[in-house]
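One chain of protein is taken out of this complex; the other chains stay put.
Take a look at chain A:
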Amino acid sequence: MADVTNATETVVADGAPTTESGTSLVTEPGQATPVLEPGKVPTVVVDDVHIVYKIHGAGSGKGSATGALSRLVSRKTSPTIREVHAVKGVTFVAYKGEAVGLIGSNGSGKSTILRAIAGLLPPEKGCVYTQGQPSLLGVNAAMMNDLTGEKNVVLGCLAMGMPYAEVRERYEGIVDFSGINERGDFISLPMRTYSSGMAARLRFSIAAAKSHDVLLIDEALATGDARFQRRSEDRIRELREEAGTVFLVSHNNTAIRDTCERTIWLESGIIRMDGPTEEVVDAYEEYMGKKK
């Protein structure tokens, strides 16, 4: 935590009472889910990010052997590369302890921006700054499919840098949280035998076992059942209290309303709205309703 001193300074300058970690102690009295005020410590800064996908083999004459050979000889880049400008200049700042919902219609650039925050897509222009290394949980981000659930838990924790003793200590908790063993001993089966919901639950349980500075969730909870969704919402709340920042992409507006107090609405690669969840989701629902 290199920024602790900085953080405390800023918050003290604003005159708000703070804890050691720079988190403001002012809480919203009337809120249903009390959340510690973020002491204005940014964890993610997205600075005018543009992302362009270059798609190979689009259009006619794709992948024919002679075409590939003649391109090699003539040293020309493939004429079939098409560019898709998926994100067009997005700028925002997310703070410690925030849960930010990302909404928008399909293809509006929500997942793309998450992958850029995780550093998996290099921006064409602009820059993403983050606190620590963000973790991205995608809907089909398989872990080690040929290994048992048990092994996935242990290896996942070790990969995140936990020592062996801590892994042993947390193992039961992770398995219980995932609920994989609720209907018999499934944790000792290879992960490829799991249903998509079960796999998503186990992945989330593993990733959520550690506190993250920035956790990015891309529809990863959508396949879980209602009970698991409630549990994971609780866990997201805990992660935020541990001063992490959580981004949630979802088409389930109820989940967004329940977990996030701030929402960014993306439409065709630009931010259409950024503000308190209630306002943004209401506006989004109105917009979607009209477009039928």
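Note that in this section a residue touches a chain if its C-beta (ideal position, glycine included) is under 8 Å from a C-beta of that chain, and two chains touch if they have at least 3 such contacts; residues count from 1.
In the analysis below, contacts and distances are computed from a predicted model.
**Q** Considering only the chain that is not displayed, what protein name does its UniProt record carry among "Molybdopterin synthase catalytic subunit", "Transport permease protein", "ABC-type quaternary amine transporter" or "FAD:protein FMN transferase"?
**A** Listed in its UniProt record, the absent chain's protein name reads "Transport permease protein".
**Q** Among A:108, A:131 or A:178, which residue is in contact with the omitted chain in the full complex?
**A** A:131
**Q** Considering the whole complex, which of A:86, A:99 or A:121 touches the chain not shown?
**A** Among A:86, A:99 or A:121, only A:121 touches the chain that is not shown.
**Q** Please output the residues of chain A touching the missing chain, sorted low to high.
**A** Touch with the absent chain occurs at residues 2-3, 6-7, 14, 16, 24, 26, 28, 37-48, 89-93, 95, 116-122, 127-131, 133-138, 141-147, 151, 154-156, 158-161, 163-164, 190, 203, 207, 262, 270-275, 279-280, 283.
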